[in-house]
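This part shows chain A:
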Amino acid sequence: MLDLLRSYLGSTLTPGQANNQLWALIYVLIIFAGVSVAVMTMNWVERKALAHFQVRLGPMRVGPHGLLQPIADAIKLLIKEDIIPSEADKFVFWIAPLIGLLASFTVYTVVPFGPSQAVSDMNIGILFMLGVSSLAVLGVVMAGWASNSHYPLIGALRSSAQMVSYEVAMGLAVVSAILMTSLHGLGLYGVSKFGDGTGTLSMIGIVQAQQEQHVWFLFKFFPLGFMAFGIFAIAMIAETNRAPFDLPEAESELTAGYHTEYSGLRWSLFMLAEYAAMIAVSSIAVTLWLGGWMRPFPNWLSGSAWDLVFSLFAGLTFVALAVIAFVGVVRMPRHSYFRVQTIGLAGFGLLLALIGILLLGIVIGAKVSHHDILNRTTEGMTNVYWFLFKVAVFMYLYIWYRATWPRYRFDQLMRVGWKVMLPVSLGVLIVTAIVGVILG
Partner candidate 1 sequence: MTEEPKSSLPPPAPAPPKPAAPAKPAGPVPVPWTSALAEKYQARHGSSLEALTYLGQNYFVVDRSLIPGMLQLLRDEDQFDYCVDITAVHYPKREKQFDVLWVLYSFVRNERIRVKTQIADGESLPSVVRIWPTANWLEREVYDMFGIKFDGHPDLKRILLPDGWKGHPLRKDYSILQQDQEWVQINLGIESGQ
Partner candidate 2 sequence: MNAQADPENALTNLDLETSERPHLDSNELIINMGPQHPATHGVLRVILRLDGEKVLGTECVIGYLHRGVEKIGENRTYTMFNPYVDRMDYVAAVSNGLGYCQTVEKLLNVEAPPRANYVRVILTELNRIASHQLWLGTHALDIGAMTPLFYTFRDREEILKIFEKYCGARLTTHAFRIGGCQYETYRGFEKEVKNYLQYLAPHIDEYEELLTTNRIWLERTKKVGVISAADAIALGVTGPVLRASGVKWDIRKAQPYANYSAFDFDIPTGENGDTYDRYLVRMAEMRQSLRIIEQAVNGIPEGPIMAKVPKVIKPPVGEVYHSIEAPKGELGYFIVSDGSTQPYRVRVRPPSFVNLQALDIMVRGLLVADVVAVIGTLDIVLGEVDR
């Protein structure tokens, strides 16, 4: 067992490349559990952050500061009655949430959390991601149609039109990023002449291309990379049906859109799929434009000292969270009613602190002992941390958008999609190609 662990931690390949099915399976399980936990965390964070945007407290009752609220919600949804409308198309109604869920979880097979921290590195990675995530719309459409009710049907019509339209602009933005993998022109930050001039569709390859060219594609051919990223960042909100593009489930117009007739577990599967899809598209954006797992300024702040500093961040984040939790413990009212909550929050803080200390310990241990496995673990941990950190920024942006903006109307959404985003992304693609050829 230990050998097995060592063989993996010492490996520089993804389980797919190493053809290690056992590790691939373990990875899939880790990702599945991780995404589920992330969705629950996101649920809590969204409610709390949104609440604070809106001068209220958000969940406060279940657990200290509502920390156990997602669990309470999950239990409630699990034991709720699963209502299938009598006029519904039962089979399609039953299968629709599963399709959505399947699509948004399958995407994670190719998400590169690090150079070797991915289930598999597919040659067509980004294409696979786009393809599979485009299947998610089928779940929405089927749900809306199978409910045999007007509001879900309108929701489904809206979402199919919306997702198909924004996929076009999104795809073109992605293509211009892929184009950049093969073009070694002037980056905003310096010139580079690495690689053989062949582009790649592989997710890991795209990040490696950014590594080799010493520039995040966000800043490459400024402002072209920026524009492509902007298009993607807008389209991905539309793809995931989030505010301000949440028309398919606009609750003030369509009560709840395509999942109006759903309840209990099935409804929660839709929510799970939606949040999983949000994390997935954010990871695409991070991979394509924000340098994936790379830490900030790998070239400018290079050297082993800086490496150490940046690898300490993971542990420090947990320590900081622990400190916040302890501040919460201190500020908890001194009253017997709050005793259990106080102890719980202290325990939670302790857990966070322990994780933080463990991570810091690994980093420092690696620095001190130069043990190969510790070094590799540090490296992997740092990579995964920075990747997740960037994704988390996107998740926060999702919440921010939701708190700030009203909802677009359908025709405006379509107009933005076809008359603004599509021409701009096409233009960016063409100009990127021209600039690349001239400078390359």
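The set was built so that all candidates are chains of the complex that A comes from, given by their letters.
The rule is short, and it goes like this: contacts are C-beta pairs under 8 Å (C-beta built on N, C-alpha and C of every residue); 3 or more make two chains touch, one makes a residue touch a chain; residues count from 1.
Here the structure is a predicted model, which is why all the values come from computation and not from measurement.
K.L.:
All of these sit in the same complex as chain A, but only one touches it there. Which of 1 or 2 is it?
P.N.:
2
K.L.:
Any idea which chain A residues touch candidate 2 in the complex?
P.N.:
Chain A residues touching candidate 2: 50, 53-56, 148, 150-151, 153-154, 158, 243-244, 246-247, 250-255, 402-412.
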